[in-house]
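All protein chains but one are shown at their positions in the complex.
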Amino acid sequence: MELIEIKGVYKEYETAVALRGVDLVVGSGTWCSVVGPSGSGKSTLLNIIGGLDSPTKGQVFVDGADLGALSEDALARFRRERIGFVFQQSYLIPYLSSVDNVMLAQYFHSMPDRLEAEEALRRVGLAHRLGHRPGELSGGEQQRVCIARALINSPRLLLADEPTGNLDRENTRLMLELLKRLHEEERFTIILVTHDPYVSKWAQRIVTMEDGKVIKDEPLYY
Amino acid sequence: MTGRKWFYHVLTSALRQRKGRVAVAVLSVGIASTVVVSAVGLSSGIRRLLGGELKAYGANMIVSKKGGHIDAAMLDALKGIAGIEEFSPQLYSPVSLNGLPVGPDGQVEMIGMTGAHSLNVSGRFPGEGEVLIGADLRAGLGLKTGDSVKLGGSVMTVSGFVETGGPEDKAVILPLPSAQRLTGLEGKISAVLIRGRPGTLDETAKVIASVMPDADVKTLRQVAGAEESFLRKIELLLALVTVVVVGASAISVSSTMSATVLERLREIGLMKALGGTKKGIGRFYLMEAVIIGAGGGTAGFLTGFVSAQAVSKGAFGSYISMPVYLVPVSIVTGLVIAVAASALPLRAALIEKPSVVLRGE
Partner (left out) sequence: MSLFIIEAAVVGLKEALKLWVVWLVMSAYLKDMGSPRLIRAFHMGIALTIALFAVSFAIASDPYVRTVLSRLTGYTFFVFFISSIAALLESTGTRLFAGLKPKEGIFRPVIALSTVFYFSPDIIGSSMFIRELSEMKGAYAAVYLSGFAGFALPFLLTALTLYKYRGGRTAAIAAIAPYFGTAQFLLFLSMVKLLGGGVKGFAEFSLIPMVQRGVMKFFHDFVHQTFVFLMVPDHPLLATTVWNFIGIFFGPNIAMAASLFILLAPPLLFLLKGATSPRGGTATPQGATGPGEKGAERRKLMASVRADRRKKAVPVVGFIALILIFYFSGGTGEVSRLYNPKPKPVVEDKGVIIIPLTDPTMDLMDGMLHKFSFAAEGKTMNMLIIKKPDGKLAVCLDACEICPPEGYGQREAHVVCIYCMTPIPVETLGRPGGCNPIPLNASITEKDIRVDVAEIIGKWQKVGGAGSVE
């Protein structure tokens, strides 16, 4: 079985339908972009893959686990051991330092380890920003903390929802380079949702969505 | 134990960040536990003062005559009664002190006794021509041992002072024969304070009544009974006030906590995304509530203690001793209010799906 297998997923809300029958298979180690206009359902799809939301219909298998069959506690355990999230808003706890924010992810996983967290921040180039609060960091630096936090528990899957949405061109490039380096070192799978064509081209595969369905799915060759 | 220490580090950072809100919550909890401590402390302390007047003499029965005096000769009859261990005859009468207006009609209460018994006397029990002054009078008149005072028509020397927290503090005490002479009531007494053997009081009271048919014999219970019903009324009032205040405080804390939880909905969503379980996340917020509750409870104990003493001194004229168990009672009250008030909004927040919470940006 591949890392991600999605079959016939529908997601309906009271007012709208976000996904209408999505099928997707993603192999391990792939960097996959999901693009489309706003409202196409790409964020919804990402949330469902990450277990943050559940489909109205359909099946979702991630890393061998049937997300629909997991209890809430099992789902939480699944998330913290196998998945890392990066969002457009950095969602860092404002009254904690960078190190503490990373340690938070460790805390829910098993136990906090300051040395490991500091090393992770060094790896993303924030050695001089360990004790700073998010308010004291630039947008790019904040997102780098998020990346360190997302990867601290060695997940097999990194889910990023418009991570560069608030960054300028230079910082976007820096961040994507960082992701690429880490991706090559750690070999995790990335699913990155974006509406920026420049960002999407960094991936190995582009999935295009519109109106809740996948309309195009093509690999990229360098 | 980096885990434990780090946990508290995060907690304190969170509390520090919301100093204002936290202070309000602690204040609310503190007020509630202050009221609880005061109410409980007052009612238990006052209970101990109950019958304190008689207890000061170690007596548990009192024989008196409504509107009159008892013949001292009757005392012989008491000597033979088996159930009486000790008795102390006393004479009460108002006298003028120093010719100065001290009491409501310019007179003070004079008590004639046969001995100090278990009174708290500094100095010594007066002999012939001497007098013992109550603590309040001493303060009011600036008297010292050895001073001369004019009592009624005679001059006496102060031999010492007495403090009991009861009516003696505003009275002067003389040896019984002197008192009888001073008031012209030789051979008479106002009351006999009796220590009867516990467990046989009622029987002894009957025997006494048969021997002294004109007198009123009351056991401590009867004397205290009237005070008891009054105390009950006070306790009810205190209880009512306590309930209202605790309720109000709980509502206040609850709304503070709700506001907090609402603000931190995003945090909760994030923690869920990080894989936190309801239990794990809840632990953070619950511990905050615990800290607020314990802090408020401790502060409440101190203020409650002080206010109870103030009320007691003001209303009853003396300080009361408060039971030690009030410390944990206060802390527990604080904890219960804080935790109960945060539990509901917390539970509601934890149920939300992370995607919903995170999306709301």
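Annotations for the structure displayed:
Each chain carries a letter (A and B) given by its place in the written order, and its residues are counted from 1.
Keep this in mind: a residue touches a chain if its C-beta (ideal position, glycine included) is under 8 Å from a C-beta of that chain, and two chains touch if they have at least 3 such contacts.
No experiment lies behind these values; they were computed from the predicted model shown.
Interface note for the absent chain: among A:25, A:69, A:111 or A:127, the touching residue is A:111.
Summary of contacts with the chain left out: across A:152, A:193 or A:207, the touching residue is A:152. When the omitted chain is restored, the residue from A:49, A:120 or A:190 that touches it is A:120. Listed by residue number, the positions of chain A touching the unshown chain are 81, 106, 109-111, 113, 115-116, 118-120, 123, 148, 151-154, 186.
Note that in this section only the chains that are shown with their structure count from here on.
Per-chain CA centroids place chain A at a distance of 64 Å from chain B.
Residues of chain B touching chain A in their complex: 2-3, 6-7, 9-10, 13-14, 16-17, 266-267, 270-278, 280, 353-355, 358-359, 361. Interface residues of chain A facing chain B in the complex, by the touch rule stated above, are 43, 47, 50, 52-53, 72-73, 76-81, 83, 85, 87, 89, 91, 93-96, 100, 103-105, 107-109, 111-114, 149.
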